[in-house]
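For this view, one protein chain was removed and the others were kept in their places.
What follows is subunit A.
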Amino acid sequence: MEAWRLPVSSSIRGKLISAGYTSLSSISSVSSSDLARDVNITEEEAFEIMKLANQASGSNSCNGSRSLINGAKNAWDMLHEEDSLPRITTSCSDLDNILGGGISCRDVTEIGGVPGIGKTQIGIQLSVNVQIPREFGGLGGKAIYIDTEGSFMVERALQIAEACVEDMKEYTGYMHKHFKANQVEMKPKDILENIIYFRVCSYTEQIALVNHLDKFISENKDVKVVIIDSITFHFRQDFDDLAQRTRVLSEMALKFMKLAKKFSLAVVLLNQVTTKYTQGTFQLALALGDSWSHSCTNRVILYWNGDERYAYIDKSPSLPSASASYTVTSRGLRNSSSSSKRVKMM
């Protein structure tokens, strides 16, 4: 129980240790005014430190239960949870198949590709698809769309929303029996209302927004996907201090991971590409460097193969590497083999 592990600033920590308060018990045994006087800090700071010290020593009470630490889950329970985790469909069944059913919630997925391959289209499609009601196999949630490049087109979102509503109507037409009773008619306008849009114009705004998302989502609990398009834009140019960029980006990545886990939502990061010199040749790689490539749970790379668009799973903890093709039609993302009809809804 050492005082240097407390999350306080380094100058205060230095003062605490040089005044002799090296263990948490010594901090909690004095009053805050004595602490302020001894260590030469203000009363509020002393109070904060005492609160932190009491929290830290309170959590050290040993628990004799089966779990080694509070909050750990064992793998058996997690297996059943994982199987029942909802996924967001991408409306392209080939792509869904290689993703194991769709974009999984509680994961941070990074999608990157050359310009014009369809990243923003996937973003808009996902923000519409997350709102498919549960009766149709969707999540029935809202979407947060963070736009850094200004590439979100409302007309396109409306087009995709209309196509989605038409498909749902067609599906109930096929199934006609039990859904009609409690079905609420969804209109494209409702779909657009449930996409919460943020426009970010500099990297400080981006960082501020990410810090604010925790509070925002705890107030709007039905947000199920956060799409950032694109994560790279404000970090590529004008950043003089690359070391600081790495620090800021890794912290942002950790915050996304925490958000995804805490609220069980999917975080989708869209990234740009750059060339990298590896193994003797120039290859396309995602931007923001090596350290950033570790900050996502899954990674999907989009590329051109002749005339067709392909998606390739580059990194995943549980899915095998595979690629699938898709097309972008006027109704949104679809399979490349068939025409514009959506193959399956559930």
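In this section, a residue touches a chain if its C-beta (ideal position, glycine included) is under 8 Å from a C-beta of that chain, and two chains touch if they have at least 3 such contacts; residues count from 1.
In the analysis below, contacts and distances are computed from a predicted model.
UniProt lists the omitted chain of the complex under the protein name "DNA repair protein RAD51" (options: "AP-4 complex subunit epsilon", "Phospholipid-transporting ATPase", "DNA repair protein RAD51" or "BHLH domain-containing protein"). Of the candidate positions A:P115, A:G173 or A:P317, contact with the unshown chain belongs to A:P317.
One of A:P7, A:P115 or A:G173 touches the chain omitted from the figure, and that residue is A:P7.
Residues of subunit A in contact with the chain left out of this view: 1, 4-7, 10, 13, 20-22, 25-26, 29, 56, 59-64, 67-76, 78-79, 81-83, 106-108, 243-244, 246-248, 250-251, 253-255, 257-258, 260-261, 276-279, 289-291, 293-297, 299, 314-315, 317-318, 320-321.
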